[in-house]
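The block underneath contains the structure these notes are about, expressed in structure tokens.
Incomplete set of chains, arranged as in the complex.
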Amino acid sequence: MTDATASGLPDARPQGSSSLLQQDALMKRRNAAEARFKFYGIAAISVSLVTLCVMLWTIFSDGVSAFRQASLELTVTLDAERLDPQGDRSLESLSKVTTIGYGNLLTAALNDYMAERNISVEGVSPKQVGEFISRDAPARLRNMVLADPELIGQTIRFGAFASGRIDGYMKGRVTMASAALDSNITPEQLQLADRLIEAGVLKSAFNWRFLTNPDASDQRPESAGLGIAIIGSLYMMFLVAIMVLPIGVAASIYLEEFAPKNKWTDIIEVNISNLAAVPSIVYGILGLAIFINFAKLPASAPIVGALVLTLMTLPTIIIATRASLRAVPPSIRDAALGVGASKMQTVFHHVLPLAAPGIMTGTILGLASALGETAPLLLIGMVAFVANYPSSPLEGGFFDPATALPVQVYSWASRSDPAFIERSSGAIIVLLAFLLVMNILAIVLRRRFERRW
Amino acid sequence: AAARDNVQVTGSSTVLPYSTIVAEAFGENFDFPTPVVEGGGSGAGRAKMCEGVGPNTVDIANSSSRITQRDIDTCAANGVTEIMEVRFGYDGIVFASDVNGPEFNFTPADIYNALASQVVKDGALTANTHAQWAEFNPALPAQDILVLSPGTKHGTREVFDERVIIAGCKETGAHALFLAVVAGDDDSAKNRAANGECTKLRTDGRNVDIDGDYTETLQRLDNDKNAVGVFGLSFYQNNTDKLRVATMNGVVPSTETIAAGDYPVSRPLYFYVKTAHLDVIPGLKEYVEFFVSDDMAGPDGPLAQYGLVSDPELAATQAAVAARTPMGPLN
Amino acid sequence: MTVALTLSLLLVLAVAGFFLGRQRAIASAQGNIRVLHSLPNYYGWHGAIMAAVPALMFLALWLVVQPMVVERQLVSFFPADRVESDAARTLIMADVRRVAMGLDVAVARGALSLQQAIDLRTETASIREVLATVGVALGAEVTPEVLQAAQRSRELTATGALLRSVLTFVLAFAGLAYALKVTTKDFRARNRVEQVMLALLMLASTIAILTTVGIVMSMLTESLRFFSMYPWQDFFLSLTWSPSFQGNSQLGLAPLLWGTLYISFVSMLVAVPIGLFTAIYLAEYAGPRVRSVVKPMIEIIAGIPTVVFGLFALVTVGPFLRDYFAQPLGLGTSGSSVMTAGIVIGILNIPFISSLADDIINAVPQSMRDGSYGLGATKSETIRQVVLPAALPGVVGAILLAASRAIGETMIVVMGAGAAARLDMNPFQAMTTITVKIVSQLTGDTEFNSPETLVAFALGMTLFVITLGLNIVALIIVRKYREQYE
Amino acid sequence: MNDMRIVERDVNTQKAKITARGVQVHYGTTHALKDVNVDILANTVTAFIGPSGCGKSTFLRCLNRMNDTVASARVSGEILIDGENIYDKRVDPVQLRAKVGMVFQKPNPFPKSIYDNVAYGPKIHGMTRNKAELDEIVEKALRKAALWNEAKDRLNSPGTGLSGGQQQRLCIARAIATAPEVLLMDEPCSALDPIATAQVEELIDELRASFSVVIVTHSMQQAARVSQRTAFFHLGNLVEYGETGTIFTNPSDPRTESYISGRIG
């Protein structure tokens, strides 16, 4: 044990040989390496941020226009003869008049207005004038009348959306040149649009209905909205969050703190990392088989979507949670056990709070990817056209058909009318806003549970 | 197990836009809730329909191809014994290129020569080395060959194979040459095998399968101005400002030429209704009738405006729907 | 009594159990909680658990078993030859269930009185019509046997429900009484409660297993069906993938597998260095201000729907790579390529690696860094040689997660890499992955019961097995290099 | 100042508080403790001394079953406290640890406030009925650990913000607060300055009045100052155990002798 005296010192560095104020060659190299390393870090972050900016820029430049919409301010006479041929004002007879009838009424109103003001463009037929009005306007007018039959016979002011091509003209998407080739609009119609803009009937304004309207068919991009998708996504995120967090944290705690390290837990562990690797579409297959075909839950319902997304995000959250539990120093556990806390108390009083920021991060990341997921919803009927709002959760709204934001992005992106492309980007903006809110939430929560050791 | 109060429709993505247009109008004009319409593919749609009877199964399967015996058998095994077949129109399939590019006048033989992996040269089959359209048909522009054809998942591909590739194969004489070399027990087997040989497309990048939808094809066409893409007629009609359509055998595709049978590349569109649900699901009967009514599927209806080729025999379909005639065995 | 009512009454009992248990414990210690074995609330929880849990478990078991028992009773209504095969029996039973449910609904809606429902006969009324009025779909007209069986089933179910409620409450009260009886100051309430908690935690962790079982089950039968239609040798060994509507499809796995691995590899080549360097910079170099801004911003990337990335690949990255790399290098003219998809997936995965790795790196104790700085190491040397090795297991976990996402990604591959199944080394060629083909075969227009569609399940199973293998390998590696610090 | 006085103190002749019989500990394949037999008396301070790695901490952690938390550790033999085998299956290790408190080698305060650190034990053991009682316990414990003066103004600031020595005293306060019967201390003073050490040593002496104290130390002076009994460990063996005075002045085993005189380690 007399090592200490057995040998001489390691070769001591020559005394005072080097001044601290001058760097030797090796030091220069090392500092260069340091600078390089730091630069790689900055470069890496820049790559991510630049990509992010490029993508956000594309999304925003394509999508902000979805929040504006051209509309026509019309004066409509609700002609009793046409709307209530029977004259008894009963709902039954009123509802006999279809949207086609109301459409004619609106077309007539616009043509009358033009005739009054002497607005006309050579080569635009009255029917083509009618094409200025969105196809959803007759339905809205009809609903107004059915809700209040008193209106019949009166002359009212009615704001109707302009059709997609006219709206596109005001946003610059449609030009005279493209209209010449376009089978859905003529340059003359655009000239007429110019006249109507001058006259002040055709105006563009912020479009709240983009956020509240339900989806619309291919023929009326102007009235398509995100109302149902937003509700569906909200319902699903709520359900996923309340299911995935407790289950994920509970499973992680068991595996990390209590499970004996044996074959069985190895199997679970491999299983979990494998589940994280399973493509999301497979969860759709699973959801279809278990929740719809076996458990008989309704298709297209947020509850099924949430269950599938829960199963899908669970492994991600378990992995993240376990990593942050593992990062809590063992001395903390010793300390708690040493004062006579049970293992359960140790975990819940000390370990879990310390792991909370990591758990939050993992959960938010998991939820964020669940929020943007389309593929599994494909198989359980949520990639659908749904026009009726789901009811409130208390009335079983989780079981009503709904869609989700990414689904809307996906389905609009594949529609043939180019007007849907801006809607698709607009939907992404809304999705990003959701994400932003979630991230802010995460930051706030993380601050509150900030590590203090 | 509360009873469902809305109609549920699923199936072909080609039929989806038509179906949503009808569903939307139906919701506006009737007191029933708007039907929920899903895409996801004809095969998947029919499979869902065949899962059984009851409120947790769908009512209608849209399909861009006719149902097969195998599906009917699956249905029957699951208790779906009566199905009503409704053919409501045709879908035209067109070739189109960039609007600023040259004009194309194709015959099926041109497409075959451009895309097949083996073509006839000097009376013998050789590997396809054509790089430009003009190489085999001087009437076509001297432009690099690049065709964006529908992916193998798409029903369009079936029509594309049958009406264009195999037709071209026969026109160029390749089919006969294949027949001579393939093995088979009888004539029909041989014929099938030869068809199979015909539909093998080249894999050197001149033919690009698009698994996505037509917007993707359009986007790729925008990236690659030389390309020729395959689209649905309705998609083309909504994007005439970006696309220049090619003629086939000298016929310009339009709802009229297709309805008249002049333009060869088209396919019928169907939906299948579970008759057991007809009186049970509120609005189902009305929806089906509304769909095939002249107001919707007629030649002046909104569907035709959107690009549907109206079925000349629509009246017969309306009658069959009114009578609830279930479909007979496949012929 | 309905299940919901039973449940809410159980809840009331549990609350009562809590307060009674707590009170009794305090009483047994004469108010001096110091002499209690556990904190008073644990006695309360024990009371609540004993009142609710056994009863709930019994209830759940009953709900599962009752239909089976009832079904067995009903078999006697049908001639033996009709219920011989499993398939036939399930079909008939489904019918019976539907009719029974229809009758329930009809009674609930007032379309039939209770007695009418019992007396209903096929001879006197069309059951199909009766039930259609209340919105219950029946495939065909009801046979007398089915109706009788349905009525019998309703009878049995009603008796069962009564018995169920009674027994549930007996059990609940017994549990509560037991809990109160054992509650003395020496009773180890905490241990009991913690056992229950542990059971809950265990249960949560088995969900992962159940999910796997579910996935395998839902894919296995269909996969087997596929292999009965299509020879497995061709699936695994053929080098061509060309499904066709004509029925002469070649469904070889190899090109898809190659594409999957190639694209994932490229994406990891992008994501791992960028993600890791981002994490390192954020954890070690950036000030708290920068970190609190940059980290969430990068996390936004994880939330952008993959469709958007797909478009980005298609519109921006693809043409860029084609015009500036592929064409000048003579490697092809394809805008969609392995590179395009790989790079974009890599970008998508950056936040997964960076965020998790950042947290893990932060958790490495400061003393470890001090030790290194004290020896005259620069920051980067410290990070590379001390911090990263200490954080390795966690970082590997994060990388695995990202790799998983790369393998499972669909939209980006469809738009970025194309749909062509091809075996090629050239990274500027279009290729495709297993996942893409699963989605496209499953959602295509091909007939469902054909090998072209069912192959999706076989692909899914194969992918599942492959990733399982990868994960086992990764686990072994992590085990080997895991080093405990502190 | 306290230097190496070897104090003869009257050793209580009452029955053993802790009796260990044939205790063996393995960590995986390492045989860390070999057949240890020892009687630890009530109202006595027992010191464990021995070279680094000889198994002192290991044995100490057996006494309150902290080794249960080390997966690779296997303990055999029996340890009786008040005649009850603590490795009996019916024994709740949690209850045991409330009875046998512990202070660790490295200070490990919870990342909570100083107050909460000390109050944690009393809270989970239901030792108080109200805040006032708890405040009192906390203050008493902090006073005993000679930390009250430094900490009284910052009871709500985090315990981790203290200096090393302060942290260790906080840990001692935390252990004292649960009023254990036996107090195990693993080198509790290795991070303390002499003044604080003297205070803690004084405290240990005070605690002896009602409890058993077992202390692991590297400082033979400390062992001599505070303990009545000393156990000397070497390579996993309990070499010698007896009255502190005897061990230091008249060791019977040659290994003890060499260690005391600084010849082996």
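We just call them A, B, C and D in the order they show up, numbering each chain from 1.
Throughout what follows, contacts are C-beta pairs under 8 Å (C-beta built on N, C-alpha and C of every residue); 3 or more make two chains touch, one makes a residue touch a chain.
Being a predicted model, the structure only gives us computed values, none of them experimental.
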Chain copy counts across the complete structure file, not just the copies drawn: A x1, B x1, C x1, D x2
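Assume only the chains that are shown with their structure count from here on.
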Chain nearest the overall Cα centroid: C
Top-ranked pair of chains - ranking by C-beta pairs in contact: A-C
Approximate Å spacing (C-alpha centroids) for the pair chain B, chain D: 83
Separation of mean Cα positions, chain B and chain A [Å, integer]: 32
Intercentroid distance (Cα basis), chain D paired with chain A, Å: 58
Of all residues in chain D, the ones touching two or more other chains: 94-95, 124-125
Chain C, residues touching no fewer than two other chains: 190-191, 311, 315, 442-443
Chains touching one another, given as label pairs in label order: A-B, A-C, A-D, B-C, C-D
Sites on chain C touched by chain D in the complex: 33-34, 36-40, 188, 190-191
Touching residues (chain side chain D, partner chain C) in the complex: 92, 94-95, 124-127, 129
Residues of chain A defined as touching chain C within the complex: 30-31, 33-34, 36-38, 40-45, 47-49, 51-52, 54-55, 58-59, 246-248, 250-251, 253-255, 258-259, 266-283, 285-286, 288-290, 311, 314-316, 318-320, 323-324, 326-331, 342-344, 357-358, 361-362, 364-365, 368-369, 371-375, 378-379, 405-406, 409-410, 413, 428, 431-432, 435-436, 438-440, 442-443, 451
